[in-house]
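As you look at this complex, bear in mind that one protein chain is not there, while each of the others sits in place.
We call the chains A and B, going by the order they appear; numbering starts again at 1 in every chain.
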Amino acid sequence: MRENEEVRNARFIAENAQAIHDAPNQKIVKALMSRDTTVTLSEDALDNEMVLNMGPQHPATHGVLRVLLRLDGETVISAECELGYLHRGYEKLAENMTYHEFIPHTDRLDYISPLANNVAYCQAVEKLMHIELPPRAQYIRVICAELARISSHLMAIGALAMDVGALTIFVWALREREKLYDIFDIITGVRFTVSYMRIGGMAQDITDEAIKMTRDFLAGLPEAIGEIGKLLHKNRIFLDRCEGIGIMPASEALDLGWGGPNLRGSGVASDLRRDNPYLVYPELDFNVITRTECDVLARYFVRFDEVKESAKIVRQCLDKLPKGPIFSDDAKKVMPRKGEVYTKMEDLINDFMLVNFGQDTPKGESYSAIESSKGELGFYFVSDGTGSPWRTKIRSPSFVALQGLPRLLEGAMISDIVAIIGSIDPIMGEADK
Amino acid sequence: MDLSDAVQSEGFVTSKLDDIVNWARKNALWPMPLGISCCAIEMMAFAGPRYDVSRFGSEVFRFSPRQSDLLIVAGTVTYKMAKVVRKIYDQMPDPKWVIAMGACTSSGGMYRTYAVVQGINQFLPVDVYIAGCPPRPDSVLKALMMIQDEVAHDKPFKRGTIIDMTDDKPLIQIATPNIITPAHV
Partner (left out) sequence: MFSFEDLKAASGIEFQPIDINGDAGALFDRAQIADAARLLKEKFGFVQFMDVVGHDRNERKMRFEVTYNLRNPTSFERIFIKVRCDERDSHVPSLAPIWSGANWAEREAFDMLGIVFDGHPDLRRMYLPDEFAYYPLRKDFPLMGIPGSIPLPSTEGADAQFDIKGQNV
């Protein structure tokens, strides 16, 4: 028995030595060490620097993100991110299925606000196919997108608070999100990963019970958000940990392509809902929250205030919700209702053709984007006329936000790293596609 | 008769001892949440205020594999991530159990592509598979209860305990449900 064990251990050590000299880590470590840095080493710098791996499995990295840090004591000299641990091959997958079949996959992109992804994708496909939505459908889409934004921002606030140590806030945020999950359950049938939107409309209409639940939730939201504010906004520890770190000036943010709360926290009042409007946003009244301090605390406050703005938008939509159909008229491009498929011949044929072969799309390219909770979420299609796209590109805001991370981490302390990552709010499902 | 004889034989004392040890173990399963993608959100909800998992004894979600005994793999495992998952599994001390949460870990899920491992049982021994995309937190609680049943019927002292104090070898205790014969010791 003992002999077996020795042989086994020796073989394990031999295999490990192989892995150390293996190719995979060499390129990224070389990139890390040759990266330009603006950090000046202090006078009593240690003789050697340390390369620390904040690996893909880490409680604070918001998913599977690997950050390699070059440290001088506690200060980060430079950092490199490695993505791809959740690369599932979405774009290749999209080329092999019809436009409709891809809708459930879009849920899993930004998996804390799935309804917003559905809205973005269906809107992009409808722009490609020149399908117009009826007004009730547009209002319901706005309601869903804004509820998804509230859900995502609550998670971001909770996660940032948890990362800097306030665990209570995370549990409170989860409690509010459970109420949102109940609303999604009533509207769509699923807690999250809803796949609610369809090309040309949505799966089913919203009921009066759902509207009542939404109104009750919105009535209770200011108090819930107020409780979180009371605990955090005057808290010495939270403010000291978040203020003045992770500064990203506006010009660099634009150069990188940042958007959403990250860009608005740097002083640029850019919001696609107001600048390149889509759906019924021109008819709604809302503010674009901007802060000028460019640091972690500014981005946190932008998200915090945006929750209240989204609640305002949903209330207006619920008041203005018109009656009418939720599906567009175009019979050849839009899935017919199940009741009609079972009774009418023409709808049966349309259903068969749409499910098996997809729509006849015009040839060409198209791009459409929405303002998701993280920035600009856009879909770019190259269509060859058939029912499945020739090329789908997902322009994901988390990917772009993470590109600024190495720049933000230079000069920060180790304990600032988690706060900075939390303030950028990356979701790896979206960043890795 | 010495201690090893006493624990090897079947009797009233050892079966009661088994029961006590199993009861203690099953009500204090500390999960190691390997939250990779969407299932991680449901796992957070499973630990959250509504589907509270701490009433099952899994209060502490240890993010260190060395301090946990239940690995919940929640999310799509890609080939690039598989090495990391295996490393974490190897770092966990015995006895350990694995829950494959969701469709992606059970069989690759809806991603039949070049980058996704079609089921983590290709490189990990899985005890419970949970279906769903993502599974409701109720399902994850049920899986936890199934693992608790498995632990309750385990025989921690019957097989594989070697208490060898005569030389400096460390205490080796192998008591996972996977070992069937002591020959592997």
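Everything below uses one rule, namely that a residue touches a chain if its C-beta (ideal position, glycine included) is under 8 Å from a C-beta of that chain, and two chains touch if they have at least 3 such contacts.
Quick caveat: nothing in here was measured; it's all calculated off a predicted structure.
When the full complex is taken into account, the listed residue touching the unshown chain is A:E252, out of A:E252, A:E293, A:E309 or A:E410. Among the residues B:N27, B:S54 or B:Q122, only B:Q122 touches the chain that is left out of the figure. Along chain A, the points of touch with the absent chain fall at residues 8-9, 11-12, 15, 23-24, 27-28, 31, 83-84, 87, 89, 91-93, 96, 127-128, 251-252, 254-257, 268, 270, 275-276, 364-367, 376, 378, 380, 382, 390-391, 393, 395, 399-400, 403, 432-433. Residues of chain B that touch the chain left out of the display are 79-80, 82-83, 85-87, 90-91, 94, 112-115, 117, 122-123, 125, 174, 176, 178-180, 184.
Heads up, the rule we're going with is that only the chains that are shown with their structure count from here on.
Chain B contributes residues 34-38, 40-42, 44-45, 48-50, 63, 75-76, 78, 80-81, 84, 88, 110-111, 113-116, 133-134, 136, 169, 185 to its touches with chain A in the complex.
Touching chain B in their complex are the following residues of chain A: 1-2, 55-59, 63-64, 84-89, 92-93, 104-105, 107-108, 111-112, 171, 174-175, 177-178, 181, 191-193, 428-429.
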